[in-house]
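All protein chains but one are shown in place.
The block that comes next holds chain A.
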Amino acid sequence: MRTYLDFEKPIADLEARLTETKKLAQHSGVDVSDAVDVLEQSIDKLRREIFENLTRWQRVQLSRHPDRPYTLDYISLMCDQFIELHGDRTVRDDPAMVGGFCDIDGQTVMIIGQQKGRNTKQRQHRNFGMPNPEGYRKALRLMQMAEKFRKPIITFIDTPGAFPGLEAEERGQGEAIARNLRDMMTLKVPVICIVIGEGASGGALGIGIGDRVMMLENTWYSVISPENCSTILWRSWDYKEQAAEAMKLTARDMKDAGLVDGIIEEPVGGAHNDHQGMAQILKSVILATLDELNALSPQERINQRIDKFCSMGVVLE
């Protein structure tokens, strides 16, 4: 059963009519191929129209679409082999952060990402994609292992934030994220970071320091969610659309501001509409980017990575 967002409803209506028409034809034996063609074309046209004119808030909604591919979906769609690795070697394994060695087109890479769940039980197991400090420490452990064996690192960012819980504070959520920010800066292997869904705050940035940081077309990346921004600045949950507009948090906004390096296009109708197609696009971007980065020496990559982040900011003097 597919889920349709409010603004996808017109598409859903046409798709329902298409299904009905086909069913009718089956029962009655009448040739409806013309009607089917017309409907399919209108669906395609409508989908293009809707997706060409999305507001920032609608992109936020798409980034959270329950049918959107998650980290493990991309891994299984892109890679010929995946050996998942667990644990931070200190406290426990954090199911909200997954990772392991993957074979992508004959190359071994380390893929790490936040993981959300598809149903209620999985969502709880994955803690809605909100890692605890163990998740960030596991991520760093895996990155350092990739560095040791000279394998590139790819991270998939998809989180509503680092978990704001009691144990997370006791075990140093702030310290865990901070350490990742610093230590990722000097990793000797290529690092590619891709926002595949939600990129909320330090919880996203905690695996987001890379030579190339890219965002899928219908994702957002900012310092806080539009809802929380609305609550704090407007003192009400109701201004989330305005907050999303003001924060300029889409892939296009972030690219224009020079805060990310690239935008990865999604298939028409969004990643959730075509997992396979999205994974193919993602795979080709990753392989091309790895070629670019492999041409540089480790020190060149580190220098450029540091310079890039150090140049971010707008001040008057």
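In this text, contacts are C-beta pairs under 8 Å (C-beta built on N, C-alpha and C of every residue); 3 or more make two chains touch, one makes a residue touch a chain; residues count from 1.
Just so it is clear, contacts and distances are computed from a predicted model.
Out of "tRNA N6-adenosine threonylcarbamoyltransferase", "Recombination protein RecR", "Acetyl-coenzyme A carboxylase carboxyl transferase subunit beta" or "Xanthine dehydrogenase family protein molybdopterin-binding subunit", which one is the UniProt protein name for the chain not included here?
Hidden chain identified via UniProt as "Acetyl-coenzyme A carboxylase carboxyl transferase subunit beta".
Which of these, A:Val36, A:Leu85 or A:Met185, touches the one chain of the complex that we don't see?
Of these options, the touching residue for the absent chain is A:Met185.
Among A:Leu140, A:Cys229, A:Ile263 or A:Leu282, which residue is in contact with the omitted chain in the full complex?
A:Cys229
So one chain is hidden, and I want to know which residue out of A:Arg92, A:Lys188 or A:Lys248 touches that hidden chain in the complete assembly.
Among A:Arg92, A:Lys188 or A:Lys248, only A:Lys248 touches the chain that is not shown.
What is the set of chain A residues that contact the non-displayed chain in the whole complex?
Touching the missing chain: residues 162-166, 168-175, 177-179, 181-183, 185-186, 201-202, 205-206, 208-209, 221-224, 229, 232-234, 239, 242-243, 246-249, 253-254, 257, 259, 305-306, 309-310, 312-317.
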